[in-house]
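Let me give you the structure first, and then I'll get to my questions.
Removed from the display is one protein chain of the complex; every other protein chain stays in position.
Take a look at chain A:
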Amino acid sequence: MTALLLSPQAKGWMSERDPRLRIVAAIAFALVTVSLATIAGAAAALVCATALAMTAGMQPRALGKRLLALEGFVLILLLTLPFTTPGTTVLRLGPLTASAEGLHLAALILLKANAVVLALLALVGTLEPIVLGHALARLGAPEKLAHLLLMTVRQIHLLHAELGRLRQAMRARAFVPRSDSHTWRSYGWLMGMLLVRSLDHAQRVLAAMRCRCFDGRLYLLDSTAWATKDTIAALGFTVLLLALPLLDLVQR
């Protein structure tokens, strides 16, 4: 993660699409997916999302790692929902009974949550973070927010390198993280030091910006242009999005 932090690489067809289209498509996909009510519909959404991720040229192993981050939360729901939703009993575990409705709900959540995240990673996660900031501003996000995002992305790389140096210094002094108060205190100092250095850094950034005639306003410079191919892609995606609820209706 060290070198690749926030520097995704989209390949092929997907990388040529307009970033605004990709953001809107990810939001529309999430809206449609969340409203699905059948397993078949949600599974189809997951298949679509996987296809998108493959088109974007994402590595299956990297994707798996990303999706695992989600499962901690989903796991708690998966383990409790079958036993807490009232309905027809399908399984008995001592005093607990699992209901078909609960299993259905748990499966739906698992499919939907993964489909939305996969589509998001494929459509938006493969954008350069800077491009994402510009596209959000073009889509009407408040300008200050877009600037904050752009500048934050820029700083993350620098601070991540700084964190790497500080941790190397700790390792050189034979620090091994354990589950004890010494570790937690050391991490507190590590983050405190990171904050102090970053504040120093912020002052230098502001000074550097003043030197370059920063007058309290930043200008967004980007050169994205909507192409005919984007319109075709948008239409194709709309058809796909309309097909999902239709499948859902048929299956119901």
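By definition in this document, a contact is a pair of C-beta atoms (placed from the backbone, for glycine too) under 8 Å apart; a residue touches a chain by one contact, two chains touch by 3 or more; residues count from 1.
Just so it is clear, contacts and distances are computed from a predicted model.
*Asks:* What is the protein name, per UniProt, of the chain that does not appear here: "nitrile hydratase", "Cobalt transporter CbiM", "Peptidoglycan glycosyltransferase" or "3-oxoacyl-[acyl-carrier-protein] synthase 2"?
*Replies:* "Cobalt transporter CbiM"
*Asks:* In the whole complex, not just what's shown, which of A:V47, A:L145 or A:L235 touches the removed chain?
*Replies:* Counting the whole complex, the residue in contact with the absent chain is A:L145.
*Asks:* Out of A:P60, A:G192 or A:G236, which touches the unshown chain?
*Replies:* Once the missing chain is taken into account, the touching residue is A:G192.
*Asks:* Of the residues A:R20, A:R138 or A:H201, I need the one that contacts the missing chain.
*Replies:* A:H201
*Asks:* Residue-wise, where is chain A in contact with the chain that is not depicted?
*Replies:* Per the touch rule, chain A residues meeting the hidden chain are 1, 6, 8, 26-27, 29-31, 33-34, 42, 66-67, 69-70, 72-74, 76-77, 80-81, 83-85, 102, 105, 108-109, 111-113, 115-117, 120-121, 124-125, 127, 129, 132, 142, 144-145, 147-149, 151-156, 158-160, 163, 177-179, 181, 183-185, 187-196, 198-199, 201-203, 205-206, 209, 216-218.
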